[in-house]
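Heads up, one of the protein chains got dropped from this complex, but the rest are sitting where they should.
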Amino acid sequence: MFESALEALQMILNPEHLLWLFVGVGLGLILGLIPGLGGITGMAVLLPLIVGMDPASGIGMLIGLNAATTIGDTFPSVLMGVPGTAASQATVVDGYPMARKGLANVALGAAFTSNMIGGIIGAVALFLLIPVARPIIVGIGSPQLFMLSLLGLCLVVVISRGSLAPALITGLLGMLLAMIGGASMTGDYRFTGDVLYLFDGIDLAVLAIGLFAIPSVLSLLVQGEAVTKAMPYTKGGVLRGAREVFRHKRVVVGNSLLGTALGIIPGIGGSVIDWIAYGATKRVVRKDRDNFGKGDIRGVIAPEAANNAKDGGVLVPTLMFGIPGSATAAILLGGLATMGVATGPTILRPENLYLIFVFVWTLALANAIGAIASASFAGPLSKLSLLKPYSYAPFLIVIMILAAYQSGVHWGDIVTVVILALLSWGMQAIKWPRPPLIIGFVLGQGAENYLWISVSRYDWSWLTQPATIVIGVLVIATLAAGFANGSGWLAGKVKSILTRQKVHDA
Amino acid sequence: MSTKTRVLLGCAIGAATVLAVTGCGVTNQQSSRDSEQDGPFYEGQKITMIVPFDAGGASDTFSRMFAGYLSQYLEGEPEIVVENVPGGGQKEGLNQFERSDHEDGLTLAMASGGIIASTLFDKEGIQFNPGDYETLVAFGGGMTVYGSVAAGIDSLEDLVTQETPVYYGGMELNASESVRVFALDELGISSFEPLMGYDGGGSITAAVLRGELSAGNSTSSHYLNNVLPLEEDGEITPLMTQGYVEDGEVVRDPAFPELPTMPEAYETLTGQSADGTGWDIYCAVTTAQTNLLRNYWIHGDAADEAKAALHEAVAQVVIDEDFLDEAAKLLGEEPPVQLGEEANASLAAARDLTPEQVQWVEDYIAEVSTR
Partner (left out) sequence: MPNLSVVRLISTGIVFVVFAAAAVISLGAIESPTYWFPAFIAVGGVLVSAYSFGHDFRQVLAGKSVVDGEVTDLGASVSDVSEDGEAQDPSVIRKRVFAWVLWLIALPLLALVIPFFFASLIWLAAVLRFPGGRSWLYTVISVVVFGVCLNILVVLLAIHVPPALLTGWG
């Protein structure tokens, strides 16, 4: 095995392969930076170039792109409160308030360091996990996937502050939106009427841009003020951020491992992994939990570490079974097929082992290069937070509408994104939290399919499977914790029921 | 005006001119060809191939590869650009193909068997008629049904002798899946439970390995690329294939010569011959699903010169060794090929269902869904 690892490393360090790696990373950083455009746009463009390339170069380019997108997307998230990609939404919750305090460069420094560490841990995990991946992937059946989706949905409760009812409303609205389109079990179309555009349902990219990106930009334009007036640490802010990461070792490592684990599970999309990491961290830390949402650096470290770590995790089912863990992984599979790279169980055969290492080294290198490159630009770019919004915001709106159009290449995309943007802006004004909406949307459809299969296959006995019970306990614990933290009548009632019980026992 | 302002203004005007000149990359206008032109029809032209799938999937990758070879063999060597138009289960892409210029011969479309079936069974939103199009070439691809050793299926007979229910997994209960479900239903399994809603071939395979499913199905490509190693390790039992249709009869999939087709399995297990409405429909839908898995179409009313040039080029592509090698690498098998006339005949056969037969399918789907 050692020889395979070295052989792969030698392949990667070949100048031609490195060149393509840099191309992928460069493109990925740019695409991440431009809010709305994401990895998928880039992947589709790079695919034609892959024809005839040898695997190490092709893998270098595609993986480089993949890894770099989640690094570059932090720029708009922190500097403008506009998520660069759907995976970077949770970063905005604490990253943007930091920018408003003038700490944009600190946030960026912390983010990129977390990206790098998370990515490397993800790469190492990929190497350690592929041999044992079989039992994990085979062992996670539909009932467990349903319970995991449920756990994710309960996050809605955890990350909410204040009254729970609005969070539940938006969460359920999100799930309802996910129901629009075809139902896989029967092929019937739901809630679509005669509109052909809706047959495929609402696209996640369109939802993400309309829900968060455009309203944020509109708010900036209405305020007319720069994000911040002054930055306390113009020099050395980035390094300061990096140092903070090492102060919170457990947050970084914990979330990296969480991100990898979630990446392995097919069905938990990349756009909720950052929320899960954020919510889990908020729940698990002891000190200053209330600071989350006001510019706590841990709220930046957690999702960013998880985001990059998931790239390693997602490759496990993708390479082992040809089960793409995400939309970009699906395109990656296509690219690999074009190059004639074998995926599937044959990848564990001794003669193919070096391929796994090619992926591992590429991931680690891409993350390191991307993070270092971004960190060097972080200082100057963070000055963007000092600019008045009219200098950049209107241009962003044009780009984001164009980006929304890419999802389905249909005017319906533009209509949908504008309607969603205006409705979402309104939701923000009346203090209805929007993260539950996207969480409900992403997890809702998967939850339905898994529940359907679980019940059809096991009747109700799936509830008694050991793995299901374990996750079920986690769900209940999460809900209880979320209610304990919440305010409002509903939470109060639950609390009083629990405490009355406690008094009763005492 | 100060020098600085003058310079800035000059730059602005310069950039504006550049913009106006280069701004042609940003609109969708297709350059139309001159009607008077000597030389090869496609010389200096750009052909658009509409692929109604997202970038990166098997169909898209294959189409791009095919487009590359087609471009080489077409007289005049035009550029062929693949345009992905996902949406509505291929309907958006083919509607767009219908809307494009018919006569100039500059737009091609890729369509899979699924959309051919949809023109009969799932017509909402379809604004085109495959009968208006000419097939240049159709590449086939089979479907394989395999069983789970973990669930006790070691051979074809185990399906019917099992006392526990047999769970069969699929993605979506559309027309193609319904004829497979029908075929399995007819085998005489005491308790047969179809489970739809899996995300893809990979998920089905994982579920089969786990024993959650007793049997699953996937494209032969996926089977050869991803499941074969599991068969060799003794964890998966290949059971039968959907087969191809030749002269109205279902014949074995050349990639799996030792596996029976579904009608054959029926005849072996029940001793009866595969006749009747259900099996006739099986034959028609299978033609669409397997013989016509990937079709490449040109408008029927395109210029004769265009069609002639395309047919000629396609005939050369499908005998090119390199093309066949790459196709085999991509798909795990060399795809069966049907050209021009043969393909058109298959298309007609696939769509040759009476309204009663269409209704039969819809009723069957409804009945299975509510079991």
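Per-chain numbering from 1; labels A and B assigned in written order.
Everything that follows uses one rule, which is that contacts are C-beta pairs under 8 Å (C-beta built on N, C-alpha and C of every residue); 3 or more make two chains touch, one makes a residue touch a chain.
In this text the structure is predicted, and so the values were computed from the model without any measurement.
Among the residues A:Trp20, A:Phe75, A:Tyr96 or A:Phe483, only A:Tyr96 touches the chain that is left out of the figure.
In the complete complex, the residue from A:Leu168, A:Leu387 or A:Leu463 that touches the missing chain is A:Leu168. Taking the complete complex into account, A:Val409 is the one of A:Val409, A:Leu463 or A:Ala481 that touches the chain left out. The omitted chain makes contact with chain A at the following residues, 37, 41-42, 44-45, 80-83, 89-90, 92-93, 96, 100-102, 159-163, 165-169, 172-173, 175-176, 179, 183, 185-186, 188, 190-191, 212-225, 227-229, 293, 390-391, 394-395, 397-399, 401-402, 405-406, 409, 411, 414-415, 418, 421-422, 425-435, 444, 447-448, 451-452, 487-490.
By the touch criterion stated above, the residues of chain B touching the omitted chain are 5, 8-9, 11-12, 15-16, 18-19, 22-23, 25-29, 369-370.
Assume only the chains that are shown with their structure count from here on.
For the pair chain A and chain B, the distance between C-alpha centroids works out to 32 Å.
Residue ranges of chain B in contact with chain A, taken from their complex: 54-58, 60-61, 64-65, 68, 84-89, 91-92, 95, 122, 124-125, 167, 171-174, 193, 195-203, 205-207, 209-210, 212-213, 222, 225-227, 229-230, 233, 329-330, 365, 369. Against chain B, in their complex, chain A makes its touches with residues 40, 43-44, 47-48, 51, 137-139, 141-142, 182, 184-187, 189, 194, 196-197, 199-200, 266-267, 317, 321-324, 327, 330-335, 337-338, 340, 342-346, 408-410, 449, 452-453, 456-457.
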